[in-house]
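One structure is given below, represented as structure tokens, and several questions about it will come after.
Apart from one protein chain that is not included, each protein chain of the complex appears where it belongs.
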Amino acid sequence: MTAAPLIAVEDLHFAYGPQRPVLQGVSLALSAGERLALVGDNGAGKSTLLSLVVGLLKPQAGRIVAFGRQRVTEADFAEVRPQAGFVFQDPDDQLFCPTVAEDVAFGPLNLGAGREEARAIVAETLEMLGLSGFGPRVTHHLSGGEKRLVSLAAVLAMRPQVLLLDEPTNALDARHRARLIDILRGLPQAMVIVSHDADFLAALATRSLRLEGGRVIP
Amino acid sequence: MHIVDGALAAPVIVAASAAAVGGIALGLRALTPEALPRAGLLSAAFFVASLVQVPVGPSSVHLVLGGLAGLMLGWAAFPALAVALALQAVFFGFGGLTVLGVNLVNIAAPAVLFGLLCRPLVRSAAATPAAVAGVVAGGGAVALTTIMVGLSLALSGEAFIPAAKLVFIAHVPVMMAEALVTGAAVALVRKVKPDAFGLVAAPARA
Partner (left out) sequence: MTDSRAGQTALRTFADGPLTGLRRIDPRMRLVAAAVFAFSTVALHEFRSLGVALAAAALLAAWARLPAAETARRVLAVDGFIVLTLIMLPFTTPGETLVTLWGFDASRQGLEHALRIALKANAVILALLALVGTLPETTLGHALARLRVPEKLVQLFLMTVRYIEVLHQEYGRLRTAMKARGFRPRTDRHTLTSLGYLIGMLLVRSLERSERVMAAMKCRGYTGRFPLLDDLRSRPADWLFLAALTAACLALLTADRLA
């Protein structure tokens, strides 16, 4: 048998009010080294599932086990979030700091890194993604593709074990899309990738699951 | 409604600046870490909304939208409007630097006053009284702002008094525009996002 999964959800139920049930008994597990594609129609609950995993939403029923422990309280999820890096669909939601360096340093500084240590992490992370020299750039002047890569850097700077990617190729040009595929293939993290982009998933995913009618279909 | 540098007497500037600092301090107290993104995004939205040109007869005006800001931000409207006024002065050359406190109090104090007064009605269940409260907040706030601008000038010199009166009359169409725009905006926000004014605790969406 392989080692315990990094993240597992069991029989998860969630609804936005009584009229809008979204998840009705979802179970899945993510193991180290996997790149799990999560597909499904708009409104199937893919983004909702990612939000539940990091505790931005609370399930009405079901269990979430992450990094060896069941997670229930806000304090539990505060521990999960740096380890399960959530890359948001719209980089403008994710990048709220004035400059690229401050955005990438935001996570490490919150996790207790000193300023010099944070600066070192920023330099290293930006270099890893081919963004050296972007540090002082003002975030809202970046192109869409650059913003996407910087939002990935901002999450990677926390050194997560898992990446949760929500529509990462949204509004990406072909050049940045190819670059993103290269980068993600080179990363050691296990990933859950929510996307409508079949070619992108084919290039990356090791396994695929479909969400339909509130349940998981292999 | 931006007074320029050099027009006002020193005591008016000192008194209003002290009031502005107090208002900002009260507003910042309401700004908890959880409230910061909401206030920041609303502040940006109000800045953009203040660029909208509204036709009034042969010319056009920019809206202040103080009443709407007070309704949505409460005391936090003070620091949010301070940011907007500072940006307008520094980057557009609109308003002035020594009069920043005066301009802030003239716009933010009516905004907070009418915002807090009208908010209970805006939160009420029925759509019509809520929209009317929006109209009152929008028109009332800009009317009081105009009066306070006139007062700032009148207190700085008697020669300003006739102009202050004329300015108030000239702004009646602007007050009507602000009132109707605010009423419509309140009606829409209530319908689309009922929890925007703290109406009901709807579950957060992903």
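When the chains are written out, they are named A and B in that same order, and each has its own residue count from 1.
Please note the rule applied: contacts are C-beta pairs under 8 Å (C-beta built on N, C-alpha and C of every residue); 3 or more make two chains touch, one makes a residue touch a chain.
Everything numeric in this text was worked out from a predicted model, so none of it was measured.
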Chains in view that the hidden chain touches are A, B
Cross-chain touch to the chain not pictured, restricted to B:45, B:117 or B:147, is B:45
Where B:15, B:116, B:151 or B:180 are the choices, the one touching the absent chain is B:180
Chain B residues touching the chain left out here are 1-7, 24, 28, 31-34, 36-45, 47-57, 59-60, 62-63, 65, 68, 72, 79-80, 82-84, 86-94, 96-98, 149, 153, 157, 159-164, 166-167, 170-171, 177, 180-189, 192-193, 196, 204-205
Missing-chain contacts on chain A, rising order, are 51, 54, 56, 78, 81-82, 85-86, 88, 90, 92-94, 96-99, 101-102, 105-107, 109-111, 115, 118-119, 136, 138-140, 154-155, 158
